[in-house]
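Notes to accompany the following structure.
Shown here: the complex without one of its protein chains, the others still in place.
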Amino acid sequence: MSPLLALENVTVDFDGFKALTDVSLTLEANALRILIGPNGAGKSTLCDTIIGRVRPTAGRILFKGEAITALPEQEIVKRGICRKFQTPGILPSLSVMENLLVSGRKNRAWWRAFTTATPAQEMARAEEILETIGLQDRRDVPAASLAHGEKQWLEIGMVVATDADLLLLDEPTAGMGPQDTQRTAELILSLIGRHAVLVIDHDMSFVEALNGFTTVLHQGQILKEGSVAEIRADAAVEAVYLGRAKDEVA
Amino acid sequence: MKPALPITLLVLVLGAAAPWLISAYELSLLGRFLAFSLVALGIMLTWGEGGILSLGQGVFFGLGGYALAMHLKLEGLDIANGDMPDFMTWSGVSALPTLWRFFVNPWLSLVYVVLVPGLFAAFFGWLVFRRRIGGVYFALITQALALAFATLLVSQQALTGGFNGLTNFSTFAGYDITSQGAARVIYLITFMLVVAAYFALRWLLATRFGTMLRATRDGENRIRFLGHNPLPYKVVAFTIAGSLSGIGGALFTLHAGVISPALVGVVPSIEMVVWVAVGGRGVLWGAIAGTLLVNFAKDEISSALPSLWLYALGALFVLVVSFLPGGIAGMFSNPRLPPRLLRRRQEVVE
Partner (left out) sequence: MHESAFLIGQVFNGISVASLFVMAALGLALSFGLMRVINMAHGEMLMLGGYLAYLTLLVVPGPLGILVAMPVAFLGAAFLGGILELTVIHRLSTRPLDTLLATWGVSLILQQAARNLFGAIGVQVVAPTWLDHTISFSTGILSGLTLPDTRLFILLVAALILGGVALLINKTRLGLYVRAVNQDRPTAAALGVNARLVDLTVFALGTGVAGLAGVILALLGPVTPTVGQSYIVPAFLVVILGGLGSLVGTTIASLMVGLFTALIEIYVDVSVAQVLLLVFVILFIQIRPQGVIAVRSRALEG
């Protein structure tokens, strides 16, 4: 059986600056993959490339065995990939519930939008997700008034609501304290088995809490792949990444 | 924010009773300004809810106004025998132009008042939005549209009446439209249409369409990555605004007895936006209140000190936008949107 997602020798070139060089990567259905690397390693570009926001200069991307490299963004989304952005990509003037309902909408035809009614099934699913992300008591406030961590969870909820097969989570713990980070890790682990999840982060405590198969990206290239423990033990990774992360903490 | 029920009822009663409460002159002003407020409601929908700023709403206002005015010019003429509107005779036109023949029937002309601006807005909006042109670019393109439209109207003297526009109307479908009684009927029709538009939009904004339109404003890209296509929501909103402007233009033409390029060009188009900015871009009643307020103020100031009005209008733009982005309505409500939302980044071309 072919993997859910396969990147084959993907290269991205921004006016001479190689953001990604010859990156190959596969991800099985319902699996977790962690992508780490220092700033500027190309993590977000990799995400952008999968979702069709950035087009690779060379190489191709397969999703469920189908080449999606040249598809328009909406088509890629329709195939079942959904992405959480680095800065919270919530809809600030909509309420928390509206955010989830917009994301979880099954029939996206615009002419079906002229009604105030929401299908019971969609409503129930949204309530369920609301509970998973722990924002029940924030249900009807504008998303803009949420605290930073709550915004991140809401966006994870939105991504989950799309029922996509592959969720791309770009720095889901950016700006979070240790407690919130721990909760986010639990939230993500609860999604595995129902969705494949690709998490991008550089917070090692978070990565350790997730404890999944990890890929290290450095200067647009794959430096090392393996379990978190293996990554920890690798000298090259230590040199370019973990050492620097320690410096930052210190 | 919706106004409380007693206030709504009071406004409805006062509005309906206005023909018997105020002088004929004031009624004519109020009627005109209510016609304007239909344009403002459209701007509120596109700009306030959709984040689409059009600086060319005068075009749709003009299309509606001219559609009705062209018919009014044909009323009472024996077209089969080669009769023509007065200005055409003066311009040396020999036969009624084909375009005008569409406007012989009064009821069809009323359909055009809604359809022509609506369809044009739909087509124009689709062309521009499908290439993801929005924000500042869209504002500039619509301004160029307003300029081109007004220039074209002026230059096509024989077809449009040129700079003076179309005026001197007497009847519609055989009814006299110049009498005191007719003015009251026209006012009441205007009032009812504004009320209908207000409630229709209130419903529309409560539907999922309204949610999607706001979602599109909040993050067009986000919507796209959630698998939605934002294009139809923007096009439909712009179309509705176009039709509302067209109806407003037709009603204005009835009240004022004239439609001319000076009412539809760049400056009037941007003035329409200031009505909504003053009233409060996020609130339906604010659009209507702002329109009435700005226009009554304009009437007062420009009749007393003509040159002062442009200073006042200019200062109004700067001050309201800088210090009171929520407009008058924003002062009354505890805003649903926190102020920093007003500062959200605009998406232009990607």
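Letters A and B mark the chains as written, and numbering starts fresh at 1 in each.
Here is the rule we use: a contact is a pair of C-beta atoms (placed from the backbone, for glycine too) under 8 Å apart; a residue touches a chain by one contact, two chains touch by 3 or more.
Everything numeric here is computed off the predicted structure, so don't read it as measured data.
J.: Which one touches the absent chain: B:Leu27, B:Ala40, B:Leu53 or B:Ile177?
T.: Touching the chain that is not displayed is residue B:Leu53.
J.: So which of B:Val114, B:Ile141 or B:Ala262 would be touching the chain we can't see?
T.: Of these options, the touching residue for the absent chain is B:Ile141.
J.: Determine which one of B:Val111, B:Leu310 or B:Met331 touches the chain that has been left out.
T.: Final answer for the missing-chain contact: B:Leu310.
J.: On chain B, what residues meet the omitted chain?
T.: Per the touch rule, chain B residues meeting the hidden chain are 47, 51, 53, 55, 124, 127-128, 131-133, 135-137, 139-141, 143-145, 147-148, 151-152, 154-156, 266, 270, 273-274, 277, 307, 310-311, 313-318, 321-322, 325, 342-343, 345-346, 348-350.
Going forward, only the chains that are shown with their structure count from here on.
J.: Applying the document's contact rule, which stretches of chain A touch chain B when the two form their complex?
T.: Against chain B, the touching part of chain A is residues 51, 73-74, 77-78, 82-83, 85, 89-94, 98, 101-103, 105, 108, 110-116, 118, 142, 144-145, 158, 162.
J.: Write out the stretch or stretches of chain B touching chain A in their complex.
T.: Residue list for chain B touching chain A: 203-204, 206-209, 211-212, 214-215, 217-219, 221-229, 232-233, 236, 336-338, 340-341, 344.
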